[in-house]
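With one protein chain held back, the other chains of the complex are shown just where they sit.
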Amino acid sequence: MEMGITLNGVTKVFGAQAAVQDINLEIPTGDFVALLGPSGSGKTTLLRMIAGLEGLDKGKIFFNGVDYSAKTVKERKVGFVFQHYALFKHMTIFENVAFGLKVKPRKWRPSKKEIREKVFELLRLVQLEHVADRYPSQLSGGQRQRIALARALAVEPEVLLLDEPFGALDAKVRQELRHWLRDIHQKLNITTVFVTHDQEEALEMADTVVVMNHGRIEQIGSPQEVYEKPANAFVYSFLGRVNEFRGAALLNVSDKEEAVGYIRPHEILLSKIPKRYSVAAEVSHVHAVGSTVRAVLRRLDTNDFFEVEVALDLYRTLDQFTKGALLYAEFTNIIVFKEKEKLGRSMIVEKVTGEAFSALS
Amino acid sequence: METSNLVEVTSTRVRNFMLAPIRKWLLIGVALSFLGIFIFIPLLAVFSEALKKGIGLYFAAIIEPDALAAIKLTLLTALIAVPVNTLFGVIAAWGITKFNFKGKNMLITLIDLPFAVSPVIAGLVFVLLFGTSGVLGPLLEANNMKIIFAVPGIVIATLFITFPFVVRELIPIMQEQGSEEEQAALTLGASSWQMFFRVTLPNIKWGLLYGIILCNARAMGEFGAVSVVSGHIRGLTNTVPLHVEILYNEYNFAAAFAVASLLALLAIVTLVFKSIVEWKTKRNDHGER
Partner (left out) sequence: MFKHSKRHRVLPGFGLSMGYTVIYLSLMILIPIAVLFLKATTISWVEFWETVTDERVVASYKLTFYTSFIAAIVNAIFGTLIAWVLVRYNFFGKKFVDALVDLPFAMPTAVAGIALTTIYAPNGWIGQYFAQLGVKISYTQYGIMIALTFIGLPFVVRSVQPVLQDLDQQYEEAAATLGAHSGQIFFKIIFPAIFPAILTGFALAFARALGEYGSVVFISGNMPMKTEIVPLLIITKLEQYNYGGAAAIAAVMLVFSFILLFLINFWQWKTAKKHQMT
C-alpha cells in the first residue's frame, strides 16, 4: 500500500467542460510538489479536490492508502493556504492562528496556555511574533501570506496545500518567500503541494513538478527532468523562452506540415562569419542590460524573427553588435515535435542539429 | 501652435475656476431647498403640531389608555415580525449567496415581490384568505379562530410587508464577501455552527443590524396593510399608525400629531442608527486595504 496521497482517475466536470480529466498521481510522504500550468489548466481545481473543497465527478483520492474521496473538508485535516489568504478580517493575528485550535471539540482542545504557546511558536516560525495583536488589514501582503501559513500549520496537518502562494505579491517579496517556504518545508517535512503558473517558481522550489494543461497532466518529474527532457512541445515551451519554427524553416524533417521545431534563445550560436550550418540574420533589436544580452534577429532566408541570448563577454567578442548588423546563427540543438492530430499534443520525433537548416544558408 | 493651445486651456481653466463656486452653491442651494420643503418641513411640522396645545396635552394624548394599547400592540407585532423575518433573511441569504443553482435570479425576484405589492393589496390578500367569506374562513370559524380583524391578522400582514428587508440587505454584502473565509474555517476543522457563528456572523453583523433596523421601522410604521386587516377596534386591534388616523379623522389634531411624533422619533432613531452602521462599515472597509 502506497503512503502519501494517491489520485486515481480523478475527474471534475464544470458544465460541459472537463476542468480536470482522468488524473493519476502519486505524492509520496514528505514530497514538495508543484502543480504547474497556465491559467485554466485545472491545477487549482485539482488542489481544491485534494482538500475536499471541490467534489469529485469520477475517480478516487487516497490519503495513506485510505479512501478519502467521500470525506469532508473537516475530516481530511489538510492545511490549506488560499491565494488571497482568506484571513479572518475581524480577528487579530493571534486569534487567526489560534482558530483551528479553539474550534477543536472540548476533549481534544488544548488549554488556553497551550494554545498561547503554540500560537507564539508558530509566529516565531514565520518571524512575525510582533504582529500578534494586529488585524490582517494592518499587515503587508507578504506578512499576510506568512500568517496564512502559520494558521494552516497550527492544526498540525499531514498535508499542506497552497494555492498560488505568491501570486498576489510583488517580485522582490516573492523571491524572499520562496526560500523561506523551502526552509520551512525542510524543517517540518510535511507533504506539500502548491499551485503556480510561474515555471521559475516551480523549478526552483519543488522536488517534483507536475506540468498540467487542459485538465490533464503533461509530465511529472524532477525539475531537471522536465526542463531537460520535456515530454512534449507544450512542456518544452512552457518551461522557458523558446523560438518556434514551422514549415520551410525546418529542413531535413519529414512531414514538415505537422512538425514544429523549438530552440531556446541561449542555444543559438552567433558568429561574425558564416559557419557550415549557419543562417544569415539581421539584428533588429538589442537589449543589453545585465549579465546576458538579449537580441531579436530576422532570418534573411525566411524572414522569421527569433530571440537570442548571449553572455556579456561573448557579446563583446561580437563587436557589441547593434541594430542592423549582419550575423550568422547556428541552431545547435533544435527539438522537433510532431503534432498528434486529435489531442493537439505532440511528441518528440527527432532531435536535430544545424543540418536541419543547412540547405537554406 | 503649442503656446496658443496652452493659452486656451489656461483660459478655460480660469473660466471654470470662476464659474465653479457659483455653480456649486447654486446646485447646493436648489438641492437643500428641495429637501427642506419636501422632507425637513414635514418632520418639523409633526413636532410643532404635536406641541401646539402645550406639553401637558401632549403627554395626556400619549398616556391615554387607547394610545397605550396601540403602542403595546405595535411593539408586540414588531417583536414577532422582526425576529421571524430576520431568521428567514439570514437563512435565505446564506442559501442564495453561498451556492450556485439554477433559478437564483428568479428566486431573488420572488423575494422582492412584497416591495411591488401595494400595502392595501397585501392586506386584501389576507382578507381573501382568512376573512369570513375567504378561502379558509369557514374552517377558521368552525374552529372558533379569528385572524382578520384580530391581532393575528395584523401580525401576518406585517410579516408579509417586512418580508424582504433583512434578506435584501444581506445578499449584496454576502455576495461581495464570497466564501473563502468560510472555506478556510472548514479546512481548520471548524464545524458548521462554529463556521457560521465565528466567521460568517461577525462579517455580516453591521449589514444584518441595518436590515433589522429597517425591518423594525417598517413593522412599527406599516399603515395600509394593517389598516385593511385590523378592523380598527379601539384598544384591541389598533396599532400606533391606525390610532393616529382615528384621532386625525376625529379632528383631534393635536393628539394625532402627539402620537405621530412617537413614530417620527422612531424614524429619527432609525436614521441615526443607520448613520452609525454606515460609519462603522466604511471604517472597516478602509481598514481593509
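Each chain carries a letter (A and B) given by its place in the written order, and its residues are counted from 1.
By definition in this document, a contact is a pair of C-beta atoms (placed from the backbone, for glycine too) under 8 Å apart; a residue touches a chain by one contact, two chains touch by 3 or more.
Predicted model, so just to flag it, every value in this text is computed and none were measured.
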Of B:A67, B:V82, B:L140 or B:M220, the residue in touch with the unshown chain: B:M220
Which listed residue, B:I55, B:V120 or B:I233, touches the chain dropped from view? B:V120
Across the whole complex, list the residues on subunit B that are touched by the chain not included here. 8-9, 12, 16, 19, 23-24, 27-28, 30-32, 34-35, 37-43, 45-46, 49, 88, 91-92, 94-96, 98-99, 101, 105, 107-121, 124-129, 131, 133-135, 159-160, 163, 179, 182-183, 186, 192, 195, 214, 217, 220-224, 227-228, 240-242, 244-245, 248, 253, 256-257, 260, 263-264, 266-268, 270-272, 274-275
Residues from subunit A at the interface with the omitted partner, ascending: 13, 52-58, 73
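We take it that only the chains that are shown with their structure count from here on.
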Chain-centre distance (mean CA atoms) for subunit A and subunit B, in whole Å, is 52
Partner subunit A, residues of subunit B touching it in the complex: 180-181, 183-191, 194, 198-199, 202-203, 284, 287-289
Residue positions on subunit A within touch of subunit B in the complex are 51, 53, 72-74, 77-80, 82, 84, 86-90, 99-100, 103-104, 135, 137-138, 151-152, 154-155
